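Below you will find the structure I want to go over with you.
Every protein chain except one is present and positioned as in the full complex.
Note that the chains are named A, B and C in the order they appear, and that numbering of residues resets to 1 at the start of each chain.
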Amino acid sequence: MVDLSVDLGFLKLKNPVLAASGTFGYGLEFKPFYDLELLGGFVVKGLYFNPREGNLPPRLIETPSGLINSIGLQGIGVEAFCREILPELAELDTAVIVNVCGEDEDEYARVAEYLSRFKGIAALELNISCPNVREGGRCPAQSSDATFRTVKKVKEVTPLPLITKLSPNVTDIVSIAIAAEEAGSEAISLVNTFLAMAVDIETRKPKLGNVIGGLSGPAIKPIALRMVFQVARAVKIPVIGIGGIFTAEDALEFMMVGASAIEVGTANFVDPDACLRIIQGMEKWAENHGIKNISEIIGSLKI
Amino acid sequence: MVDLSVDLGFLKLKNPVLAASGTFGYGLEFKPFYDLELLGGFVVKGLYFNPREGNLPPRLIETPSGLINSIGLQGIGVEAFCREILPELAELDTAVIVNVCGEDEDEYARVAEYLSRFKGIAALELNISCPNVREGGRCPAQSSDATFRTVKKVKEVTPLPLITKLSPNVTDIVSIAIAAEEAGSEAISLVNTFLAMAVDIETRKPKLGNVIGGLSGPAIKPIALRMVFQVARAVKIPVIGIGGIFTAEDALEFMMVGASAIEVGTANFVDPDACLRIIQGMEKWAENHGIKNISEIIGSLKI
Amino acid sequence: MVIDRKARIIEVQDWDDYFLFRLESPEIARLSQPGQFIMIKVSETTNPLLRRPISLHNCTGREVEIFFQIAGKGTRLLSQKKAGDILDILGPLGRGFSIKNEFKGKEIFCVGGGRGIAPLYYLARELSAAGARPVIFYGGRTSADLPLKSRFEQADWEVKVSTDDGSLGFSGLVTSLVESELRHRTPTFLFACGPEAMMEKLAEICRKENLPAEFSLESIMGCGLGACWGCVKKIRRNGETKYLKICQDGPVFSRDEIVWQEKENG
Partner (left out) sequence: MVIDRKARIIEVQDWDDYFLFRLESPEIARLSQPGQFIMIKVSETTNPLLRRPISLHNCTGREVEIFFQIAGKGTRLLSQKKAGDILDILGPLGRGFSIKNEFKGKEIFCVGGGRGIAPLYYLARELSAAGARPVIFYGGRTSADLPLKSRFEQADWEVKVSTDDGSLGFSGLVTSLVESELRHRTPTFLFACGPEAMMEKLAEICRKENLPAEFSLESIMGCGLGACWGCVKKIRRNGETKYLKICQDGPVFSRDEIVWQEKENG
């Protein structure tokens, strides 16, 4: 028997596999496929305070081994979420993490503060890195200062542990991670999507209604892995690796470079039980390699 | 008949297709496949002043729709190049562009100055963006200041037109492009490779001898296209688009978002006559669409 | 609801660009509705990455059929599968066409453009079973786009075909054919599936004729499960106009709900 659990300090997970925000709906969409309690946890779709319409379609474009999305965080808003969805999620014996969005620093704080009134939320993931809502894809996670300020502000209003989610669209991901750590974030997750676009050469128009979107999927994995490697060596808080994880082997690479847990995004679309397959694959790999606690492999890269 | 020529101002190209530096050797390697004079031009492998050993192997790793390389600019140095290779290249009726490297600003200038003594070079491409030579992949193209200084210094010592090649590993590619423009660069080319890595989970070692390398290929195309789009709208000098171009359709996307010419990199490995196929495909597309001058499509994106 | 994950291909029929697969999929055959679709994994590698949505073309006993056109690399890969291969599928998905009791004895127009004909065979069979009289309108650019003509005719429904180039049947758009039929016939309902421009035009015709109608929409789909919000269309419903998910709230929407032309790239 392999012990797959990992301890983030502020949160103990059954196993290191979380479903990533925006790719797992509010969780319930995946109930037909497997028992959600088998997951380490899942991060629900990003929430603003109010409901949001999202961006003009088309919102998805496939690229070689990748997917560009410009959903623009369509969603029901935090009040409806807490009323209609959270009660069912709170019953689940797995870590329910809520992805928190904001147009500005105040909104992040308002959403976090509101969520803190409810039971059943294991942590907040601060989505300071969504490329799909502002002109040119800018977001707080592109600046150490804005990252520090946003995290700090949210920390002040919520007792819930914070996982700050970083953007890969930066020169120096390490400095942003350190800013989040210094502002009191309990963990870092990375990466969100890469700003990207595609053109329809027949109509000469951008293929996405929103012109620019965010690239995810296996295409980005090698870049995401490099960033997780750099950040994990630079911060003391736990790091959650995200980006193109489709197999147990992918997940293990992220853990070896220093991730304490991982999130699975686009893979959920291709295969709704991707998370389950990854958990099972990890367990089998550990068994075959005589590893008793999966946490042994965290940061075990030899250089 | 379609006129495929494009005019960069400082340089008129037969057609917009250049072979990218580092993927086309010193050019002569591709002579068995087609007449090099059919190309718009080609950029030879990056040259430092002295010969270089390059990085520890393994130097290449395939990833989903991508390739990570950590060649580390192995090469014969600028003197041997001018003695042994350039004379043969200088005979060719196509644009021969030399990719200029340097450990520091002075070396860039020395290489450029040395090359300027010879005939047959159409332009220099200033490789301020190679991720494979310094610790953590840092390079001048990650800072506006360093970009400005390096371009300026090289401008002072060479009458040859300069194409400054940018790195995608930045928060704000536009500001770097503007710095290069302000320092007097005649053109911008982008992108170089994305810092990336891969891990062998069995040995728990990085798959590349150099730990980190640069990602190229179709995987990066959507991100490169977005960057070219942003830069082309922000600068007045011509922009050369690079990144995952494998087909004529890919090339046309880059031109529509504003590239005056494009470079083909990794595709040359998969198919040694990739450049030729792209030129022919472009011509055919233009014919079918009643386009007489390919330069009509530059920046013709409708938003 | 997702009830079947694997389906063995029993038979492949092909007409150059169009393919009809017969699949063994007992649960979908038992529980699906016309207008529902399945998501099919077309590749073992990461390019193409996503599953492709394909409508149920027919369901009988333990079997279902799909009918599709090669539109790009995903459908091309699908077309290369052979009898005996196992397809990795998710389904049945989405909300299908509404077959109402009051259709009994009535004429129902079913309009398919190109590959949009796919779900209408299943629909027409269920309409017949409910005692209605389906009239099939089947339009294509040219005669090669109408491979299912004889199949529909054999089912003993009235079938009217049109081609843009006049190579078979009515010469012109299928919308014009419907319009001209409406001059002397009064169907009770219209169902359609096909290019959006065709359906938009039909919606306009139906509004003028006061003919209620439902349309099956297409969109690129990330998940097909309602989890990604990638497939949305602006829909008027309950006094609100908002983005609904084609995969979950559709793909079938009724005539006045659909906001056909949203301003683009705005």
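We adopt the following convention: a contact is a pair of C-beta atoms (placed from the backbone, for glycine too) under 8 Å apart; a residue touches a chain by one contact, two chains touch by 3 or more.
On a predicted model such as this, the values are computed, not experimentally measured, just so you know.
*Asks:* Of the chains that are displayed, which are in contact with the missing one across the whole complex?
*Replies:* A, B, C
*Asks:* Considering the whole complex, which of B:11, B:39, B:67 or B:154 touches the chain not shown?
*Replies:* B:67
*Asks:* Of the residues listed, B:41, B:102 or B:206, which one is in contact with the missing chain?
*Replies:* Hidden-chain contact among the options goes to B:206.
*Asks:* Counting contacts across the full complex, list the positions on chain B that touch the omitted chain.
*Replies:* So the residues of chain B touching the missing chain come out as 22-25, 29-30, 32-33, 45, 53-54, 56-62, 64-67, 69, 71, 74-75, 205-206, 209-211, 217-219, 246, 266, 268-272.
*Asks:* In the complete complex, the non-displayed chain touches which residues of chain C?
*Replies:* Interface with the chain not displayed, on the chain C side: 43, 45-48, 73.
*Asks:* Which chain A residues touch the hidden chain?
*Replies:* 64-65, 218, 302-303
In the analysis below, only the chains that are shown with their structure count from here on.
*Asks:* Would you mind checking which chain's C-alpha centre is most distant from the centre of chain B?
*Replies:* That would be chain C.
*Asks:* So the centre of each chain is just the mean of its C-alpha atoms; given that, what is the distance between chain B and chain C in Å?
*Replies:* 47
*Asks:* Please compute the C-alpha centroid of chain A, do the same for chain C, then give the distance between them in whole Å.
*Replies:* 36
*Asks:* If I count partner chains per residue in chain A, which residues reach a count of at least 2?
*Replies:* 61, 64-66, 205-206, 211, 217-219
*Asks:* In chain C, what residues contact two or more other chains?
*Replies:* 46-47, 265
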